[in-house]
Each structure stands twice: as C-alpha cells, then as structure tokens.
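Working notes for the structure below.
Of the protein chains in this complex, all but one are displayed in their positions.
Every chain is named by a letter (A and B) in the order it is written, and numbering of its residues begins at 1.
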Amino acid sequence: MQNQIGAPKQRLSLGDPRVRAWLFQIITIVAVVSLGWYLFNNTQTNLQHRGITSGFGFLERSAGFGIAQHLISYTESDSYARVFVIGLLNTLLVTFIGVILATILGFIVGVARLSSNWIISKLATVYVEVFRNIPPLLQILFWYFAVFLTMPGPRNSHNFGDTFFVSNRGLNMPAALVADGFWPFLASIVVAIVAIVLLNRWATKRFEETGVPFHKFWASLALFILIPALCCLMFGVPVHWEAPKLQGFNFIGGWVLIPELLALTLALTVYTAAFIAEIVRSGIKSVSHGQTEAAHSLGLRNGPTLRKVIIPQALRVIIPPLTSQYLNLAKNSSLAAGIGYPEMVSLFAGTVLNQTGQAIEVIAITMSVYLAISISISLLMNWYNKRIALIER
Amino acid sequence: MKMLKTTLAVVTAAAVLGVSGFAQAGATLDAVTKKGFVQCGVSDGLPGFSVPDSTGKIVGIDADVCRAVAAAVFGDATKVKFSQLNAKERFTALQSGEVDVLSRNTTWTSSRDSGMGLVFAGVTYYDGIGFLVNNKLGVKSAKELDGATICIQAGTTTELNVSDYFRGNGLKYTPITFDTSDESAKSLESGRCDVLTSDKSQLYAQRSKLASPNDYVVLPETISKEPLGPVVRKGDEEWFTIVKWTLFAMLNAEEMGVTSKNVEEQAKSTKNPDVARLLGTDGEYGKDLKLRKDWAVQIVKQVGNYGEIFEKNLGKSTPLAIDRGQNALWNNGGLQYAPPVR
Partner (left out) sequence: MTTHIFKPDMPAPKTSVGALGWMRAHLFSSWLNTLLTLFAVYLIFLVVPPLLHWAILDANWVGTTRADCTKEGACWVFIQQRFGQFMYGYYPPVLRWRVDLTVWLAVIGVAPLFIKRFPRKAIYGLCFLVIYPILAYTLLHGGMLGLDVVPTSQWGGLMLTLVIATVGIAGALPLGILLALGRRSKMPAIRVVCVTFIEFWRGVPLITVLFMSSVMLPLFLPEGMSFDKLLRALIGVIMFQSAYVAEVVRGGLQAIPKGQYEAAAAMGLGYWRSMGLVILPQALKLVIPGIVNTFIALFKDTSLVIIIGLFDLLNSVKQAAADPAWLGMATEGYVFAALVFWIFCFGMSRYSMHLERKLDTGHKR
C-alpha cells in the first residue's frame, strides 16, 4: 500500500480535539459577550427608566465644596475634573512617601532580623510578627483616632524650637518661599550633578585602566555641597522660610501635614515595612553562605561584602515581591476613606459620586486609575528587574 | 462560514438576553403588596430621626413615616423593614430598588429631583444648617469663624452650603469630611476641628451624644434651607402619591385634632365633613389611592398624627427638646401645610 502523502481528509466531528477547542472557545466568547451585553442592557434600561443622568458631562460642572488638602490650587468654583486630579495627586503623594519610607524601614528591619545581635534580631522579629498580622485599616484608625487626635490642640501644641509644631491639626512647619537666589540655586544643583556624573565616569575609567582607586563618594559629596554653596554666596539664599504662627483658630503660614495624611502614611509604612522586611530577609538568605565566605577570603570586610556581593545578588530575588508590595501600598492608600483623607476613593468615589449621583461613571474612572497605577508600577519594575537580571553572566 | 455562524450565535444570544433585560418594571405598590412589607431606607443612627434603640428597633420621626406608609398600605404599621444607609449609599439604594422609600433626613434639592431619578414626596421636617462650637473658643456668631477647621459629613448638601456661605462672606475654612456623624462628633471632641456643621436638628442630637454637652453651643445662624423629606423612585406616580398622601394625612389629622387616642371614635361619630372624608367615613378617597378605605385611620391609630410623632421623637419630652418652630402647622405660624382631602 502506498503511503498517503496528504493528510487524510478529516470530517468535522466532536471527537476531534481541534473542533472541540474551537467550539469551546466560541461558547466562551458568546457567553462573555452576552453577559456583558446583558449587564450593559440592564444598566441602560435602569438608567433610562429612572431618569438618571449618564455621561461624563458632570466633570465640567463646578464642584462647590471645599477640600482639606490640595497640592494644586483649588477653589470651590473649580470643576469636578479638577477635584479628580486633586484626589489622584493626594493618592500619589501617600503612595510616594509610603513607598520610600516603607522601603527604608523594611530594609533596616530585614537586615536587623539577620543581625548577630540577639536582642536586635528578636526586636525585629517581634515588629514583623505584630504589624503584619493586624489589618491595615485597623492600624490606620488606631494611629488616627488613638494617637493623632489625642494630641493637644494648636494652642498647646508640642513646640520644637518655634519652627515645628505638632498638634491634633497635624505637623506645622516652616514653608520654603522662593527668594532671589532660587533659580541660580536650582541651576547650580544641576551643574553639580553633571559634574559628579562626569567625575565618576572619569574615575571609573581610570580605575579600570590603571587600577588606582579614587574616593568617588567623598569627592562627589564635596562637589555637591561646594557648588550650590558658592552659588548661594554669589546670588543670595534660594529660599526664605516662613514659620507658622498661631493666630485665631489655628496656625497661619508655613506648611502643614494634616493628621489624616500623617496617620495614613505612618500606618501604611509600618504595615508594608513588615512585609518588605520579610522579603529582604529571605532575599539575603537566598544568597548562599559560600558567597560571604568567598568575599571574606578575598579580604573584603563585612560592609563591602554586604554592599558589593550580597545585596546585588539578593536584589534579584527581592525585586519581584517588592513590586507587589508597592502595588499593595498603592491600593491600600484607598483605606483613607476610613479617616477622611481626601484621596481618590474618599474624595472622588465618595463625595463626587454622592453630589452627582453618577455611580457608574465615577466608579469606572476610579477603577481605571488604580488599574493604570498598578500596570505602570509593574511595567516600571519589570523594566528594572530585567536590567538587574542582565548583569548575570 | 464559521465566522458567520459565530456572529449569528452571538447576535441571537444577545438578542434573547437583551429582551429579557427589558423586564417590565412592576409598579412599586404591586411589588410591596406581593412581598408583604415596605422596605425603608433610614440613617445609620441619628437620634430623633432614625436610630436603633436598645432592643435594635428603629425609632425616630423618619422611621415613623415609613411605619405610616406600611399602615396605609397594609393596615399594619409593623410590616416595614429598615435598611440603615450612610449618606453615600442612600441614593443608589433607592435607585436600584433596594429600598421602596428613602426616609433619611434627606434634603430636597432640584438636582436630586431631576438628574438622579428620584422624587421627593414632601417635607417631614424644615431644617437649616447651623454650627456647633466649643464654648472655649468664645465664638458668638458664624461670621467670626474665619480660618476655622470644620467637620462635615461627606456626601451631603451641607458640604456645598457651608462652602457657599463662607465664600459669600469672604471667609476661609478647612473642611474635614467623615463618612459617619459619629466620626465627626469624635473629631469635634478631640479638637481636630473647631466647628461641627450639620442640619440644626442633627446638631442638637450630636450634642446630646457628646461627653460634656454643656461645653458646646449651637450658633444662632441658620445658613441654608434644608427641607427634609421622604424620597421615592421617579416614574411610579402611584407609589409617589401614596407616600405623599401618607404625610398629608398625618398633617391633616393634626390640623383637625384627630389623634391616635380619638381616631376610632372620630371615625364612627364625626360630624365634621373634612374629618369624615379623611377617615374614609365619607367618600372613596382611599380607593382612588389604591388603598383601603380606612387608610388614614390606620395611620393615625398605629403611628399617630404629625404633632404626635414630632413630640414623641423630637419634642420637649425627649433629650433633643426641639421647638416646633417652622415645623408648626401653617395656622400656628409654621410652614407645615397639607392640601385638603376632597
């Protein structure tokens, strides 16, 4: 019998896995699309039937309510769109500060857990076990209601050298106002940074060619201090400080960190740092002990061993889970709704939703913002992760 | 071909499901009669208006309005279930049909009456925004509040009205908004804010909940009009009329001197044609509303007339001790006025 060269002519039957796969996919798509259509249709009917306004026209309308903290200028006659931006900026502010502080604290605690010092490592363990097992919302409420609101009022605030005041109105501190020397100062910092980069490049090149080391750190620091200092002497101070003064009900002038912001940032930092500490610990432990011994036998001391051998390798293990902790922090900032810090959820999905009654549009916008934040943080971290991963040879 | 089939299948399925999506909107009255109770949205705890007592029963003037509706529909004021809603949830709860009537110290405004698919059935309480401040501040008038930090409940008309007032008077303020009135009160007590602002009736209620109520005063100004009343969904005239006339029945009863004590006797033996029409002794006015003949009798008997429920929940005998003021009947110098039954 001759071998058949062409494939046998197949009849379409349910026994064929490919047919089944197609069928299955078609059913799924049909189900998903019709579910979507069904929900869309219901919503449409409900909105029409009850005469609820829909569409995004409301964003143009004037908001008409005050907001406790806004990073950009805002008056009551501004639009809902601006309110949205303010909420977004407030969310980003908490996330930004929280990420930085939690990373610092988390690294310290993580390293402390591995310390040879018994009492320090035990303290770090207690810290981690206590704070990561208590819901973040509870921690926020605790810091806010039990700590910040029980501070004395502005008239009897804790006074730190007449410049910083801590009261139940928050942390009042001097504001930096732009003075004559501000722009030259800014320019001098740029110049200093450029000089440092050039110096470092030169030093690295020389080190690679001749093997002569150079005190990069100290030289850079000197440049960074000297150039702006010179500039200040020539053009005058860059900013002048405006200290807060007690007047009427509250402090006037200066900058204030409101207690809602402080409580939220503190709680999120403490909570997230506990997780970061665990990540850091397991990251460092994942680097085999042989690496430490090898570094020691090369004559590196403890400090450089940690900096140049252990941490670069540990970072590769640390970065991916660290990213998801950052994402969690961004998402947990929405818990501010519990204490009235005006961020996305409490300001936009709360107040604006209620004033306009347009639940669907408002929630859709809010969710897409969080999705966008999540996706951009993970993209950024993936990029960074790839960069470190490439160092591997 | 396959593509075509897929598309066809999708379209058919969508069409089938889509049609079922246009389920006929059943009239609220029918739905309520069928399930056997009125689902009523009330506040999350506001003394005098709607608050759970020690046994968990919701008491207050807003809750009594719902009971009156149940009495009118079923002849039984207990056939009502309450949903406690915060300011943010309340409208969606009503829009979505989760509650049949929202009686939750809600201010009647044009935007709520038009764009939100809601309609107000009347006014149970004429209110206005006021300020509660600590005596220690030495403030005597709202005009002295420049630079103050103000606690406000989120998602209320208060947020807008306070902003208007301060802008109008060229004053500055910092708003701190909370979801619940308890949080606002706690913040006032701790000194996070200088002023608590809300409807005046609520301020008295809030003050009664503070640790040392006497340290706080309500400033004399009333800076806005806040007519509070029950709300229903738009598009169901029948149900709207029932809720509206339940309220009017209570007002008319007070005006005519019909009380929960004497209503049955009056229904039997009244000579007054107005009373006879209200109580169903004369005419078929209940039937026109799709209610029973003695609907008003049941309301007054089981819940009381307007004056009675006001006194019981807000009046002098209660810790709130609120004056009738604007809420007196029109013939007593107040604003409460009900159209006649005829």
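Simple rule for what comes next: a contact is a pair of C-beta atoms (placed from the backbone, for glycine too) under 8 Å apart; a residue touches a chain by one contact, two chains touch by 3 or more.
From a predicted model like this one, the values you see are computed outputs, not experimental measurements.
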Touching partners, among the displayed chains, of the absent chain: A, B
Touch criterion as defined above, residue of A:92, A:120, A:232 or A:311 at the omitted chain: A:120
Options A:56, A:142 or A:160, residue touching the unrepresented chain: A:142
Chain not shown, touching residues in subunit A: 21, 24-26, 28-29, 32, 39, 42-43, 45-47, 49, 115-120, 123, 129-130, 132-139, 141-142, 145-146, 331-332, 334-335, 337-338, 345, 349, 353, 359-360, 363, 366-367, 370-371, 374-375
Positions on subunit B contacted by the hidden chain, ascending: 20-21, 23, 25-26, 31, 44, 52, 56, 81, 83-86, 89, 92-93, 95-98, 179, 182, 185-186, 189, 208-211
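FYI, only the chains that are shown with their structure count from here on.
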Residue numbers on subunit B that touch subunit A, as the complex places them: 2, 6, 9-10, 13-14, 17-18, 20-22, 25, 87-88, 91-92, 95-96, 111-112, 114-117, 137, 145-149, 154-156, 159-160, 162-164, 166-167, 173-179, 183, 186-187, 190-192, 194, 233-235
Complex contact set, residues of subunit A against subunit B: 22, 26, 29-30, 33-34, 37-38, 41-42, 45-47, 49-53, 64-68, 76, 145, 149-150, 152-153, 168-169, 247-250, 252, 259-260, 337-340, 342, 346, 350-351, 353-357, 359
